[in-house]
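Apart from one protein chain that is not included, each protein chain of the complex appears where it belongs.
Labels run A, B and C following the written order; every chain starts at residue 1.
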């Protein structure tokens, strides 16, 4: 895990020779492949790949890699990126009043179970400030008044810019992100929805689930897009409920699956394992 | 399993003294309780219970039980029934062209894994006739022409009546049951839907799931009501899929969860473990 | 959940009339049953039951209940107890150096997800002291030198007595509890073992699992007895691993299932849902 590596992710139209070109390039530069994943999507005709290459096996740094690899990328019309495993992604956590996801993510950050830079916590309430305080993480209380949500999200976006954040994680934030922000940070806002989407989108999903009498409830980690709860799904999971679980108990039990699913989805993103294509994801887990 | 028992199921408005009255009655008649389940639904204010009582411990048969228990049932406004574990339920299987559920249910019937009387198979196609033939089960081919579905379902209902069936199981039947039949057999038609309802109701759910990019697909066993795919849910389960599972592979993989969920839901019904209340079920599994 | 109730748990040899006697007693005193569970173990011939009764529906407190119920308990040779849902169990958490279970349990305590009194944390190391400090929970560093483990556990037991603890939770404590302590607190020490017992008992279970090449790893919450990792099991769960998960990754991934299984097992115990019988448990979950 802690090995220093470069992560090369590629998406391009499928054709013969892509893997040969990429692996030929790596081999020519003595690149040692620690992990490699491929996916040919036969319906869209696209090809996806991810390589993890030992940094010390290559004769160049990330910038040098970018320069050397550019001709191949151009030849195959690749959408691609190369990242350095030692450069931690800068993450803003956004929360409301419920602490379970924040508590879990902050623990995983402090214990290095998840490898990221927690730059600040933003909330529309001040209830959870003490968590940030104890871990000495900046906390910004940005109320979202019904009358002027725009100003609130302008402030949020200013904060995100100031902190040079790579990613915003909505850890049960409970506010709808305005379209402008969704567009600006496309593929860079992750949400946890407390249902097994597309079932029970919108508000109070456990109460909807209780009313419908389902036998399993779930959680969905997805990228945020303008359409509410409809962005590309990264990870999902479920847990069994029974007739004697009230909607309150579902809320309580559901917290465990919410935080687990969010942590898994976030891990995939942080490790550059998620490639977004249209409204779907390729996850090289 | 094979022990001879009576199964007493009760639903009534909740109040003090129900359990005492029922267990007092059983105790007074030396009834040996093999299994007992209770559920107090705090939202609706209803109470549900199920007892399995050794038949040989009681001084009367099912009819005698009905007579003796009636005053208690009346006192507490009970919806109730008593069944004899040795009287097998008479089941009609309805299928279309896909064999996996039929094959599974017919195997479970012939091997006595599920304890029911398979009275006949009805299909709108003749493709699966050989399964019924080999097991020497009557097979009725009842085509459902678009122009005259009514006549088809009239014939189906006639068959169901002639066979004195207790239950109709739609084992991937793929036709919409008309309202009249839904009403006449309320609580007596079980369907397997090949999605995790309420997601992807209607046609081609795996293709819908593929389009949406979900990470789990599922199946739902439910009672059939007039509203399509919206009846009381008995059992559900899911299986994990990945970006490299095409919709065709989901169809293939999904068959395993479909047949397992249908078999579980059917078992609960056959053992009188399911109590319908409004659009939900209490399942004393 | 927060409703004030009494929890009556009973284990006794099975015979006709137990339920009638208990429910008759409750009914006679206007006791409102919120939840009831029964289990007749046909192999051992024992009967188990648990009732949750609304406290305000009864004319007596727990002491009064004990007095009034004693004759019935005697008549049926019952092992039984009655507890008050508002009297929180006093719990000692014992940890070593790994924080994930402590962090999870302390969060669940502080957020009242789990309803218990955290009286102190005891550890053979001081690494995790800051968790206790921040939550203002007493922390006792009790080193366990190889040369004199007896003295260490004497101190532990003294602490447990001083705090009048009802329960000791080994939240990845990593030390073997000596027989004397196991005996003294039989049924009152809960451990989380990081494997799917009985597979991989003892040390380094993930490494054992990796060596064996299993496709699922798990965790087991159980009561501690003199025989290592062999006490009555309360709860277990698993997660899927693949050929590319190293033993280090199994360790990391396994933490999530460990803390979830421990929290579930602890919840069952705290809510008096676990009845120990021989080396097995009845869990009225």
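The rule is short, and it goes like this: contacts are C-beta pairs under 8 Å (C-beta built on N, C-alpha and C of every residue); 3 or more make two chains touch, one makes a residue touch a chain.
Source: prediction; values computed, not measured.
**Student:** Using the touch definition up top, pick the residue from A:17, A:59, A:143 or A:278 that touches the left-out chain.
**Tutor:** A:17
**Student:** Contact with the hidden chain only, please: which subunit C residues?
**Tutor:** Contacting residues on subunit C, toward the hidden partner: 39, 41-43, 196-200, 212-216, 218, 232-238, 242-244, 246, 279-283, 285.
**Student:** Please output the residues of subunit B touching the missing chain, sorted low to high.
**Tutor:** 1, 35, 99-100, 103, 107, 111, 113, 134, 244, 248-249, 252, 255-256, 260, 263
**Student:** Suppose we count only contacts with the excluded chain; which residues of subunit A make the list?
**Tutor:** For subunit A, the residues touching the absent chain are 16-17, 19-21, 23-24, 26-28, 30-38, 40, 42, 57.
As a working rule, only the chains that are shown with their structure count from here on.
**Student:** Between subunit A and subunit C, how many degrees of rotation does a Cα superposition need? Round to steps of 5.
**Tutor:** The two chains, subunit A and subunit C, differ by a rotation of 180 degrees.
**Student:** Same or different for subunit A and subunit B, when you check if over half of the residue numbers at their contact belong to both copies?
**Tutor:** Subunit A vs subunit B: same; shared/all numbers exceeds half.
**Student:** Round to the nearest whole Å and give the separation of the Cα centres of subunit A and subunit C.
**Tutor:** 36
**Student:** Rounded to a whole Å, what is the gap between the Cα centroids of subunit A and subunit B?
**Tutor:** That pair's centroid distance is 41 Å.
**Student:** By residue number and range, which residues of subunit A touch two or more other chains?
**Tutor:** In subunit A, residues 244 touch at least two other chains, as defined above.
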